[in-house]
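First comes the structure, then the notes that go with it.
The other protein chains are all here in position, but one chain of the complex has been omitted.
Then we have subunit A:
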Amino acid sequence: MKRLVGVLIGAFVIFGVFGQVVAAQEQELPREETLYVGGGLWSQPNNFNPLIPWSAVTGTIGLIYETLFNYDPLNDKLEPWLAESGRWVSDNVYEVKLREGLTWQDGKPLTAEDVKFTFELHKKYPGLAYHQMWEWLQEVKVIDDRTIQFVFSTPHYEEWKYLLYQIAIVPKHIWQNIDNPVEFANVDNPVGSGPYKLYKTDQMRFILVRNDNWWGIKYFGKPAPKYIVYVIVYSNNLALSMLVKGELDWSNFFIPGVPDVKAQYGIVTWYDEPPYHLPANTAFLFLNTQKPPLDNPEFRRAIAYAINPEEIAARASQNQVTPADPTGLLIQYPAFKKIYNKEAVDKYGFKYDPQKAMEILDKLGFKDVNGDGYREFPDGKPLKLTIIVPFGWTDWMEMIRVISEQLAIVGINVEPKFPDYSKYWDDLTKGNFDMAINNFGSNVVATPWQWFNWVLNQDVTPIGENFYNGNFGRYKNERVAELLELINVEKDENKKLQYYYELQEIFLKDLPYIPIIYNGAWFEASPEHWTNWPTAKNPYAFPISWNGYWQMGGVKVLLNIKPVKAATETTTTEEKTETIVQTVTVTPTETATSSTETGGICGPAILVGLAVVPLLLRRRRS
């Protein structure tokens, strides 16, 4: 009896897991040819559809599918990728010339037809991410196999620059047979044009294998890692321990204690000294400009003077971030630096000065009437504000604790609150908050317009209705609306600069929001298995592997890193792995189709089935 139970338990363990696994050949990925990356995957990898980039896993665009251009934020250069060149042939026609010898991963040529097809998919299916570009794009013309012309009704020059390195091209011969590209997960066998192919996915990671027939080899060389394993790591501490053990090669996590880790394990970061990282975006303190007293620019200015970003950087992120410029612009990057209005900053900018904050508040009539240490409204009503950030975002939680302490010093009573993420996002987008920290759309981009269009977007809805643009405090200003529109459609760079200058001046005078710190482009790399990582001394690429960043430098990292130990006998194993790729990629198709039929309730079904057994036995006996 006992033995039987033992066997049963064993059988359950083994069949439970292996039931769905086809008995393939044993394989462990060769460590010296495999790159382990983490930091940009937060849920099961199960969507490799580049047309829905908000849901596609990181690397879908950039590694499997490619864009016409890549963007290098370090040098502010749109780099031709699938395109050989691109230029405005007239005010409203942009012409792209494709490179010679472009191919898809299945060997078919990539032509102008594919590009036209991709752009027109966005017109046909409103659920695709860039559907709205067709409000100002009129037509995509194929001139010849390698030449495409984009004809615009109203050219949005700034937006277009962004889309050129965001829209991934998909193969017409495959996607024209897909019923609804919005609901297409594309996990079975995604065919792109990129340097890597999908090898395998499971609940915790996905594995890519190098495409040795990549068209780009003759232009850029071959990327070094044969396999890329992109892993989900659920906590920063786990990432740290994996990094120091050499289990993670390239990490884009915020990792506490970077100086110690660097000294002990030789971990590579961008800078050798604080802040160690490049900035990735600006974290703003959003103020609800529709609620008194935050609707008063002078009151907002008082808050700005009362906040000391140095202390926030030190306490919340151990100086791995830097205080933001009063404009909040990412002036470390040339694209932002060239539009930076230094004069306006000198004139209207602010810096930490609690004395001045108190003077402003006194002047506005906010005084402590009841003697509890906090100021009241001029009419004597109690003044109490809240700040929200999502629960569990430890560095932000610390940030708002510091901010509320600092505001208490000047007599403003602020309570930090930590709702769950979904509640936070709901309150933020519906305008049900006083103050909140956010940075989602203030990223490093090719055009500062994009950045401003997030933080100051003027399509404001009334409080209570969802509004997803960065202008969460619903700051309204007609001139800002005009300027955002003008910058987008202006071709003359000088005029554009004047608009940018004016925009910054308004921002500094009106101070709708307070830029706090530059959030880091976290990058830590282990030199144990791979070397020649990009750093400030060797700045060949922006070293981030997050979703949407591969075409901004991630691919270049892969092209430049070098294995510590040269791989042996790569040529002999190559054919073998080819065949495995085949078996592995075919099998999921079958399981996927069968699962939709059975509805995934086999487990309970078996249990119900088991329930019948004793009944049958019983009947036979009587």
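Rule of thumb we're sticking to: contacts are C-beta pairs under 8 Å (C-beta built on N, C-alpha and C of every residue); 3 or more make two chains touch, one makes a residue touch a chain; residues count from 1.
What we mean here is this: contacts and distances are computed from a predicted model.
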| item | value |
| --- | --- |
| Listed names "Dipeptide ABC transporter, permease protein", "glycine dehydrogenase (aminomethyl-transferring)", "Digeranylgeranylglycerophospholipid reductase" or "Succinate--CoA ligase [ADP-forming] subunit beta", matching UniProt entry of the absent chain | "Dipeptide ABC transporter, permease protein" |
| Contact residue for the chain not shown (choose from A:183, A:260 or A:310) | A:183 |
| From A:88, A:425 or A:540, residue that would touch the chain that is not displayed | A:425 |
| Of A:202, A:298 or A:368, the residue in touch with the unshown chain | A:202 |
| Residue ranges of subunit A at the interface with the undisplayed chain | 2, 5, 8-9, 12-14, 16-21, 23-29, 31, 34, 36, 43-44, 46-47, 49, 52-55, 126-127, 129-132, 162, 182-185, 200, 202-205, 207, 229, 231-232, 234, 238, 241, 247, 420-423, 425-426, 429, 440-441, 443, 445, 450, 453-454, 457, 459, 466-470, 547-548, 584, 592, 595-596, 598-604, 607-608, 610-611, 614-615, 618 |
